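I am attaching a structure below and will ask some questions about it afterwards.
With one protein chain removed, the remaining protein chains of the complex are shown where they sit.
Chain IDs A, B and C follow the sequence of writing; residue 1 opens each chain.
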Amino acid sequence: MHKYNDKINAMFENPVNVGSLDENDPNVGVGFVGSPACGDVLKIFIKVDDEDRIVDVKFKTFGCGSAIASSAVLTQKVMGLTLDEAKKITNKEIADELALPPIKTHCSVLAEEAILDAIYDLLKKRKVCKVDQTG
Amino acid sequence: MHKYNDKINAMFENPVNVGSLDENDPNVGVGFVGSPACGDVLKIFIKVDDEDRIVDVKFKTFGCGSAIASSAVLTQKVMGLTLDEAKKITNKEIADELALPPIKTHCSVLAEEAILDAIYDLLKKRKVCKVDQTG
Amino acid sequence: MNLKKGNNTDTPDRNGRVEFEQGIYLDYSATTPCDPDVVKEMFDSYKVFGNPHSITHAYGWDATALVEESRTKFANVINCSPREVIFTSGATESNNIAIQGVIRSRLDNGVAPKDIHIITTKIEHKATLETCLAMESMGIRVQYVPVQNNGIVDLKALEKAFTDKTLLVSIGWVNSELGVVQPIKAIGEMCEAKGVLLHVDAAQALGRIKIDLSDINVDLMSFSAHKFYGPKGIGALYVKKRTKISPIVFGGKQEKGLRSGTIPLQLCVGLAKAAELAENLRSDEYERMTKMQKYIVDNLTKELADIYINGDLKDRIPHNLNISFGYVEGEALMMKLKGYALSSASACSSTTLQPSYVLEAIGVDEDLIHTSLRIVLGRYTTYENVYNFVDDVIKAVNELREMSPLWDMKKSGVDLKQVKWHTH
Partner (left out) sequence: MNLKKGNNTDTPDRNGRVEFEQGIYLDYSATTPCDPDVVKEMFDSYKVFGNPHSITHAYGWDATALVEESRTKFANVINCSPREVIFTSGATESNNIAIQGVIRSRLDNGVAPKDIHIITTKIEHKATLETCLAMESMGIRVQYVPVQNNGIVDLKALEKAFTDKTLLVSIGWVNSELGVVQPIKAIGEMCEAKGVLLHVDAAQALGRIKIDLSDINVDLMSFSAHKFYGPKGIGALYVKKRTKISPIVFGGKQEKGLRSGTIPLQLCVGLAKAAELAENLRSDEYERMTKMQKYIVDNLTKELADIYINGDLKDRIPHNLNISFGYVEGEALMMKLKGYALSSASACSSTTLQPSYVLEAIGVDEDLIHTSLRIVLGRYTTYENVYNFVDDVIKAVNELREMSPLWDMKKSGVDLKQVKWHTH
């Protein structure tokens, strides 16, 4: 563990939005990135309303302090955004918010990948549903 | 300078028999060994009586503490000896008397050489005198 | 031996001498606080300030006397002749002198690099491994014999590794990460039979296990004072008499020409005092640590599923526990355990982002490498520290598992080995 700044420490100690959402809900998308062998696995759940606005978001993370803090910050940032807006979140925003040390940049990258993966999951789910409905 | 034992120190501080004798006296032999470049020069003067017994002895030494102490010890040892007895003095006797450290053995060697040189000088002088007398 | 919380109130008599303002220190293998008695002795010795190399006055003689007294004290602790001890700046330098020095003496004699073969293991300290790597780049042949999954050198594999060109075997006695103890006596006998030199890195051994050089066949042994409650900046190298070895640093030919440089006499005093103290306290400490270790292992394994102790549980020093906590990342666990100073094998806690090569080498599952914590008890650890620590670990692991997606998967029966991971 590195000597972290107060922001990272605070977010690690009291992370917001830890938990999970019902993966079977068609309005829930799940992002799942990383691997145990690499030392971090991030799972993010987003729930959207009819306007594709994110109305609920949860995460579970296996990883170091920065990974957990980055996950939590990600959930704070995407809450209330539309999917299109959420897509535009960059790892830099997360890293800047936490003032991540350079060696921990990959944690913010993983967070960015997680939200994209969640959005992708949601869209995939819908397509399957649409196909089902129209088929 | 090495950490010397008390004997060497005492003999260095209060050396006996420092001085010189009249080199022109036919009963005085002078030993002169060593060199400034080697760091020690020893000059010893012995004066003998009619029975070739050493009745006076002096030295002057340029050299380290051990060289000076060895010179003084030599003069103590030869005083009162006949030339034949003095010839038999070994460097070991001097080194032992002073408990010279091994690295200083050469000082006692020089002392031994000095007395031999003085005896040689005396004998040489006599021969020349004899030649003079008989010639 | 059956320690129960609360019924071991005895604290070592050295407690309270060192202040631990930054939390309970459980990283005694990284370094140790310099014992206050050692600090005091060094402090007092500053009035002897001469250069031991000054032979022309009493300041130098007094300095030499103090250095030689320290050398003798230290030699007595490890049971060898004072003439076989040279002072160095630490175990890193000792290892380098031992390995490079023995090799250099052969190179100086015209032996070709490719005709020099040395043997070590993959779990050595970097001071050994990086030196071997540098030797390899010079053309020396280096063979890394495997260790078993419990971290102990495989003696059969070692025996097979010898060739007729083998010059040196270099093995650490107590491994700094795992705490396992290698069978140095047996290895020494093997080396003796083969006519091969043995270098042992004993940086983690002194004060923890008995070191008796008259009882084992070792040619070179490395020590570091700051690992046994002595000062940083000094170590020692035991060099058995008649060992052929050349210096790697050149100068005033101090320390029999093997380690040039003004001898740091205050540090010599500190090393010797620390070694004596460590040896005097050794067996009591061993007993105390054994009880503490048992308490930790018993209670953690009772309360927590999926934890694994790395390195043999029997052939280890009781001071060290290296534990993998499944589904919990090591650095995050350390952050939860804010009141403790620990180290982890996690990549996240290193400056290089490379996870522990030691755990890798003993075949720890790659999923578990990042979940490991190294807990090292020492002279100032109290039973109370240990009781609290165990409670806090259990709580922290449970909390982190609550937020671990892997723990969810494991509970719902997913085999993590079968999962296809999205790695970048």
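Quick note on the criterion: a residue touches a chain if its C-beta (ideal position, glycine included) is under 8 Å from a C-beta of that chain, and two chains touch if they have at least 3 such contacts.
Since the model is a prediction, treat every value here as computed from it, not as a measurement.
> Please pick, from C:N76, C:S89 or C:N217, the residue that touches the omitted chain in the full complex.
Checking the options C:N76, C:S89 or C:N217, the one contacting the hidden chain is C:S89.
> For the chain not shown, which residue from C:I78, C:I103 or C:I263 touches it across the whole complex?
Of these options, the touching residue for the absent chain is C:I263.
> For the chain left out of this view, which of C:S70, C:T131 or C:S404 touches it?
C:T131
> Among C:G23, C:G139 or C:G195, exactly one should touch the missing chain; which is it?
Considering all chains, including the one not shown, the answer is C:G23.
> Across the whole complex, list the residues on chain C that are touched by the chain not included here.
Where chain C meets the chain not shown: residues 18-19, 22-23, 25, 27, 30-34, 36, 39, 43, 46-47, 49-51, 53-60, 62, 89-93, 95-96, 108, 125-127, 130-131, 133-134, 137, 224, 226, 231-234, 248-253, 260-267, 331, 334, 340-344, 349-351.
> Residues of chain B in contact with the chain that isn't shown?
So the residues of chain B touching the missing chain come out as 1-2, 4, 9, 12, 15, 18, 20, 32-43, 60-68, 103, 109-110, 113, 117.
By definition in this document, only the chains that are shown with their structure count from here on.
> Just curious, how far off is chain C from chain B if you go by their C-alpha centres, in Å?
Distance between chain centres, rounded to whole Å: 63 Å.
> In whole angstrom, what separates the CA-based centres of chain A and chain C?
Once rounded, the distance between the two centres reads 41 Å.
> By residue number and range, which residues of chain A touch two or more other chains?
none
> Can you list the residues of chain C that touch 2 or more other chains?
Residues of chain C never touch two or more of the other chains.
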